[in-house]
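Sharing a structure below in structure tokens format, with a few things to ask.
What you see is the complex with one protein chain gone and the rest in place.
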Amino acid sequence: MPDLGDYAFEILMSYGISIALLIAIIGVSWVQARRAKAALQEIERDG
Amino acid sequence: MKALLLRDLKLAIRAGGGFGLGLAFFLIVVVLVPFGVGPTTELLSAIAPGILWVAALLAALLSLDRIFALDYEDGALALLATSPLPLEALSLIKAVAHWITTGLPLCLAAPALGFLLQLTPQAYGMLIFSLLIGTPALSMIGTFGAALTVGLRRGGLLLSLLVLPLYVPTLIMGADAVRRAADGQDATTPLMLAGVITLGSLAILPFATAAALRVTLR
Partner (left out) sequence: MSLWEYANPKKFMEWTGPVLVWVAILAAICTVVGLVWGFFFTPDDFRQGSTVKIIYLHVPSALMAINAWLMMLVASLIWLVRRHHVSALAAKAAAPVGVTMTMIALVTGALWGAPIWGTYWEWDPRLTSFLILFLFYLGYMALWAAIEDPDTAADLTSILCIVGSIFAILSRYAAQFWAQGLHQGASLSLDKEENVADVFWIPLLVAMAGFVLLFLALVLLRTRTEVRLRRMKALQARARRA
């Protein structure tokens, strides 16, 4: 870990929150995609 | 066109709600502020321009969802769409009617409320003037928002979410003009910019409003 000095809190919070938000949007999009794909496959099978 | 305008005005006045309600709301918001921030004169005079403008914004917001709702519900809007009067003109007229019943009364009532908020005396003229220039933009932008949400049930809250960010430039300029006047400074720049926003809105938004109405009436 580099010496972040006085600003360690701000820098770590920035990285922490940003990464959390990115994981959130990636995760949500991924889950939504999987669900839609599965649901569509089911309907196409039954139809 | 004139007939339509008069009809809308009569409806607004008869319904009673629009006219007096907006003014009452304006009054209530302004009265609430000293209770919230404390009665210190310096503080109140400093924030008076902003509070008056924000209160005007919110009061204008109140009657927006009614602009097209009644006509849409009873089918009158669909009929008006087939009339020789273009929807763009209809949108403009609706905005004008809203302004006459909501914006204009606000402009006239503002000095009294400015008095309650200890607004610096030399700013009263600018208060009325800036509101006169800015409130037509509020009505036109609001009419656009109303057209977007007319078909929706309980579109009122969504309407506010859509319209309030669009109000920000007018708010910035209008409040700034009054603040400058309160400080004895020249307020031409913000006033002109507010005017430009109003004129631009009146020129462009009727087209966007008509487009939205056409979509909803399909």
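Labels A and B are assigned to the chains in the order they are written; within every chain, residues are numbered from 1.
Note that in this section a contact is a pair of C-beta atoms (placed from the backbone, for glycine too) under 8 Å apart; a residue touches a chain by one contact, two chains touch by 3 or more.
In this text, all values refer to a predicted model and were calculated from it rather than measured experimentally.
Peer 1: Given that one chain is not shown, which residue among B:P34, B:G151 or B:G195 touches it?
Peer 2: B:G151
Peer 1: Where the complex has a chain not shown, which of B:D8, B:D65 or B:D176 is the residue touching it?
Peer 2: That would be B:D176, which touches the missing chain.
Peer 1: Can you list where subunit A touches the absent chain?
Peer 2: So the residues of subunit A touching the missing chain come out as 2-8, 10-11, 13-15, 17-18, 21-22, 24-26, 28-30, 32-33, 36-37, 39-40, 43-44, 47.
Peer 1: Contact with the hidden chain only, please: which subunit B residues?
Peer 2: Spelled out for subunit B, the touching residues are 144, 148-149, 151-152, 155, 158, 161-162, 164-166, 168-169, 172-173, 176, 189-190, 193, 197, 204-205, 208, 211-212, 215-216, 218.
Operating definition for what follows: only the chains that are shown with their structure count from here on.
Peer 1: What's the distance between the Cα centroids of subunit A and subunit B, rounded to whole Å?
Peer 2: 41
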